[in-house]
Structure formats: structure tokens, C-alpha cells
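Of the protein chains in this complex, all but one are displayed in their positions.
Right after this comes chain A.
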Amino acid sequence: MKRASSSSSSSSSSSSSSSSKKLKSEESPSPIPDLTEDLLYEVLRRADERTLGAAACVSSRWRRLAQDERIWEAVCLRHWAALGCAPCQLRSVVMALGGFRKLYVSYLAPTVPTRSGRRRRWSRDELQMSLSMLSVGFFGMMGGPMGKFPPGKGI
């Protein structure tokens, strides 16, 4: 996918949002600004987690993009202390075990104390713990002798 340069995408997104309001009142066939996928992706890639969550509720197209694993990988790595392994190594393991979005939502987000949006780096131990939890959760959900055993509330 071609990536537009960041400055043009941000300016186009701001002009698109103002035009979107006009579009809504004018009853156009598509109330959402007609951003191409690339541009929308670029915008969302820079959004924070709450925005991504909200964006996923807009439409199915937005949802698909907001839930893109690459975006969530970036979210996780944004605050990632070095784990010591190569990124592709991490990616293959995490994708196999359910993906970065699941990792974030189920195991990293609960550690953020408030929803103030204050960015905070996760420590190595928190990352390792969340990865361990992801593994256990995945293993628990695998069909097997015990069948599907849902992960408990307390992780």
C-alpha cells in the first residue's frame, strides 16, 4: 500500500472533516468523507487507542481499518520497552497467539491505571506478563481434552 506523506494526509483529513459536515447536511450518498483507504489508514495509524475504539464504531469499513493489526502493533510498540527480540520474531508469535489488538485490549489495557490518556511506557515485566497471559489464554481456548475453557475474570 502506498503511503502518502504525513503532512498532506493530516491536511487532507482536516479539510475532509469540515467538508464531511457539509456533506451530511447536503444528503450526499456517502456521509463519510471519501478518503481513500491509504489516507484513512495513515490517519488512524497516528490515533490513540480510544480514538481507534471510537473509529471502529463508525462503519464497517472504518472498523476494518481501525482493527488492522499493523495499527495495533504500532500502538503496542509505541510504549514498548525493548524486549530483546527481533520485531519480526515478536510479530510472528503475537499474530499466531491472537494478535496485537487482543494483546492490548485483554492484557495491556488493564494495566493502565486511569483513562486519562496519559502515555506511559510498559515495563519489560508487564510486557512479558501480558505475553504470557496471551499464551495461556490462547491455550485455554484451543479445543482439547477440556474443551473450551473460558479465561477467568482475574486473568
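Quick notes on this one:
One rule holds in what follows: contacts are C-beta pairs under 8 Å (C-beta built on N, C-alpha and C of every residue); 3 or more make two chains touch, one makes a residue touch a chain; residues count from 1.
Simple rule for what comes next: contacts and distances are computed from a predicted model.
Only one chain is not pictured, and the protein name UniProt records for it, out of "Phospholipid-transporting ATPase", "General transcription factor IIH subunit", "Sorting nexin-2" or "DELLA protein", is "DELLA protein".
As for the chain not pictured, it touches chain A at residues 83-86, 89-90, 92-93, 96-97, 105-107, 109-111, 123, 125-126, 128-136, 138-140, 142, 144-146, 149-155.
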